[in-house]
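Every protein chain but one is kept in place in this view of the complex.
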Amino acid sequence: MCLIMNSKKNALLIKVGGDFDLVSASVFREKIDKSLDETMCKHLLIDLSRVKFIDSSGLGVILGRYKKIKGNNGVMVIYGANPAVEKILGISGIVPLINVCRSEEEAWKIIDKTEVKEV
Amino acid sequence: MCLIMNSKKNALLIKVGGDFDLVSASVFREKIDKSLDETMCKHLLIDLSRVKFIDSSGLGVILGRYKKIKGNNGVMVIYGANPAVEKILGISGIVPLINVCRSEEEAWKIIDKTEVKEV
Amino acid sequence: MENIVNNRIKLELLSKGENVSLARITIAAFVSQLNLTLNDLEEIKVAVSEAVSNSIIHGYQNETDKFITIIGTLYTDKVEIEVADNGIGIPNIKIAMEPTFSTDPERMGLGFVFMQSFMDEVRVESKVDYGTKVILSKKINSTKENIAVS
Partner (left out) sequence: MENIVNNRIKLELLSKGENVSLARITIAAFVSQLNLTLNDLEEIKVAVSEAVSNSIIHGYQNETDKFITIIGTLYTDKVEIEVADNGIGIPNIKIAMEPTFSTDPERMGLGFVFMQSFMDEVRVESKVDYGTKVILSKKINSTKENIAVS
């Protein structure tokens, strides 16, 4: 389980790693929320490329953060999911709600586009 | 568990891989003995560099082959053991009996030296 | 055709969160004795993770000193995994298994959805105040790869 955070402009980038299950879900939830509060970032990017395993507990954290960001009129992007993780995302019905893309570059583009629109 | 065999001159080279325990021990024992019989090789080299785990069952196969080779006036060399495997070899008391070295090159030198002496 | 048991394992775990991954790793190592695809393996891991997490969160309401029993059985053509707790039980199994149904507002009600998507059969036995048993089974065969998932 690992977590790397980094904020830029109005967005917080989180790189999640390892197994994203019951135990790590509560750790991730707390840390992400704390960072969102501290940095006062509006947008959230989650890099899932280091996630080896995810189940509904892990997914719950993602969906919960989406609701929070959405409530604050921000944009959320997740990227880099491996095929197993992608399948889980697909079945969950989360995909139409959240921006899903392949790379950090694409993810930033989505954020930038939103920021421009707002200006 | 994997096993690669190769015979050259009067020597059989076996590359053992994976976990070398109760189950794989009996597989390895059979295969090595069959190849020794078929190739009629006198000397035996065992490459342990792909062995991740060994216990007394795995060691038993090595010692058993040593006795067989020795009884046939051949030379046996094992090489490439990782530190964990090396520790097991050390405790077992097998090291003074069998030629242990680091690389395939060194192993062949030991075999060549013996062959020359015999000629 | 009679079902021949090729191997069986019984695992008893305390209802602690960190034992969810332990259950996953053990069952993954166990079912790997069959010649299954990486895809099958990943799917079994998710299903086990959901069932064990449910026993901890719902069955035992996050109490960490209770026991969960997992029995794995390998047949020639299928694997069966039973996850049982002696927790609060489920009053209405049919409703509990509906997608997005959850008694916990923090959760998404996707556990049973994943179990059903990833296994060929999910049977649930439960009695209020006595506990819950989830029996997951998955056919293992070489043509499996041809069946589209989800």
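Letters are used for the chains, namely A, B and C, taken in the order the chains are written, and counting of residues starts over at 1 for each.
FYI, contacts are C-beta pairs under 8 Å (C-beta built on N, C-alpha and C of every residue); 3 or more make two chains touch, one makes a residue touch a chain.
Predicted, not measured: the structure shown is a model, and the values here were computed from it.
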{"item": "Chains in view touching the one left out", "value": "B, C"}
{"item": "Identified contact with the non-displayed chain, of B:36, B:59 or B:107", "value": "B:59"}
{"item": "On chain C, residues whose C-beta touches the chain left out of the figure", "value": "7-14, 16, 18-19, 21-22, 25-26, 29-30, 33"}
{"item": "Absent chain, residues of chain B that touch it", "value": "19, 21-23, 26, 53, 55-57, 59-60, 63-64, 84, 87-88, 90-92"}
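The criterion applied here is as follows: only the chains that are shown with their structure count from here on.
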{"item": "Centroid distance [mean C-alpha coordinates] between chain C and chain B, Å", "value": "44"}
{"item": "CA centroid of chain A to CA centroid of chain B, Å", "value": "52"}
{"item": "For chain B, residues contacting two or more additional chains", "value": "none"}
{"item": "Interface hub residues of chain C, defined as touching at least two other chains", "value": "none"}
